[in-house]
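The excerpt is restricted to a subset of chains, each kept in its original location.
For reference, chains read A and B in written order, and residue numbers begin at 1 within each chain.
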Amino acid sequence: MADVLAVAASNLVSPAILAFLLGGLAGFLRSDLEIPEAIAKGLSIYLMLAIGLKGGASLASSDAGMSILPGLIAAVLLSFLIPYIAFFLLRMTTRFSTIDSAAVSAHYGSVSIVTFVTATQFLTSLDITYEAYIIAMVALMETPAIVSGLLLARKKGAENGTKPPLFQPEMLREILFNGSIMLLLGGFVIGWATGEQGLETVAPFFVDPFQGVLCLFLLDMGLVAAHRLRTASSLSPSAIAFGLYMPIIGAVLGGATGYAVGLSAGGTTLLAVLAASASYIAVPAAIRLALPKADPGIFIPLSLGVTFPFNVLVGIPLYAAVIATLYS
Amino acid sequence: MQMFTKKKIEVVVEAIYAPRVVEAAKNAGAKGYTVLPNLQGSGTHGDRRGSGLSGAFENVMVICVVDPSIASTVMTAIKEAIGDAIGVLYASDVEVLRDEHF
C-alpha cells in the first residue's frame, strides 16, 4: 500500500499530469488561456498517428503472430459488454432517461485514447513493458460500444412502438471510418508495414517529442474539463458517483480479461485502463448523430470532467499498483 | 440597377449535422450555400464551444439564398434534416442583382 501511494505520487509530479492540473486551474480561474481549436485538433491527430505507428512497428518486430487473436477478440467483447453493465447501473441509480443512459453507457464501453497514452507514459517511466498489439485493441474497442449503446436505446424505442432502424448504412460508414479509427488503425498498419526501420526515420517527430506534445494536449484537456464542469448543470451526485465507480468496475473487468488472455502485467494494466476509460472524441460525435435526443450536457461532462481526471490522477497508478502486486 | 428579392435562410446547427442540412437544402432546390465553420454559441441547450477533440460542441452556420418560391420548401427540408439536433433557423429578405443565379 505504501508502494501504491509512492507510485501514485510519482505519477502526479510528471510534467504531463502537472500540465493537466495547470489547465484545470486556469479553467477554474476563468483565465483567458485557450488552445486554439486547430492546434487542439492537430495535437490529437498527432497523438493518434504516433501511437498507431509505434504500436505497429513494435508488433512487426515482435514474434506475436496469431497468438494475439484471443486478446483482440476479448477486447471487442469487453467493449460490447461494458455498456450493458453501465446501463443497468445508471437505470438503478440515476434519473437519466433511457436514451441518456444508453448514450452514457456507449461512452464507457469505448475508450479514451489520451487516458491510454498517459498510462503508457506512466508505465514507461517505471520501465514496465507491455505487448505492442494493445494498440490494436485501442482501435478495436472504440466502436463496439456504440453498437451496444444504440441497441440499448432501441429497446426503449421498441417499447414505445417507434423502434428506429438500428443502422442506416450512412451511419455505419460514419462510425467505422471515423477519423480517430482511420488514424489509429492506419498508423498501426503503416508502422507494421515499415517496421522499426521505418519508425526510425520518423522517430524525431513521432517518438522523441511525444511526451512533450502530451503535456500540451493535457493542458488543453484540463482547460476543457474545467470548462465543462463549470458550465454543466445536469450532473446529479448519483451521476458523479457513477463517473467515479464505473471506471473501477471497468478496470476490474479489463484486468481480469487481460489476465485471462495471458497479457503481461504491463499489458493487463493497459487493458484495465482502456476498460476503465470513457470516450470523449469518437463516441460523442457518433451518438449525436445516432441519438440526437441524448443530452451532450450529460455525457461529455461526465466522461471528460469526472472520469477522465479520475483515471489520470488516481486510476492509472492505482490499477498499475494493484496489478503489479497481483502479478509479482 | 434592377434588383430581385430573394430569401436568405440562416441556420445555426451543431457541426456534425452540417452535411445533412446542406444535403437537404440542395435536394429542396437551393442552388448554392455558404458554411461558416467553428462558431460558438448558447441557447436552450446550454453553452456550445468547440472542444478541439470532438465536434460535439461546435456550431456552424449555413447560409442559403433561395428564390422566395421555394423558400418555405427549403426551410421545411432543413428543419427535418435537423430533427432533434441542436440548432436554430431563421429567414429574411435580401436583394440580388442576378435573378437566375439563385
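To be clear about the criterion, a residue touches a chain if its C-beta (ideal position, glycine included) is under 8 Å from a C-beta of that chain, and two chains touch if they have at least 3 such contacts.
Bear in mind the structure is a predicted one, so any value in this text is a computation, not a measurement.
The complete complex stored in this file has its protein chains present as A x3, B x3.
Convention: only the chains that are shown with their structure count from here on.
Our note on geometry: subunit A versus subunit B, Cα centroid distance of 34 Å, whole angstroms.
Here subunit B touches subunit A in the complex through residues 14, 16-17, 38, 45-47, 49-58, 83-86, going by the rule given at the top.
On subunit A, the positions that touch subunit B within their shared complex are 35, 37, 39-41, 43-44, 220-221, 224, 227-228, 231, 233, 280-282, 284-285, 288-289, 292-293, 295-297, 300, 304.
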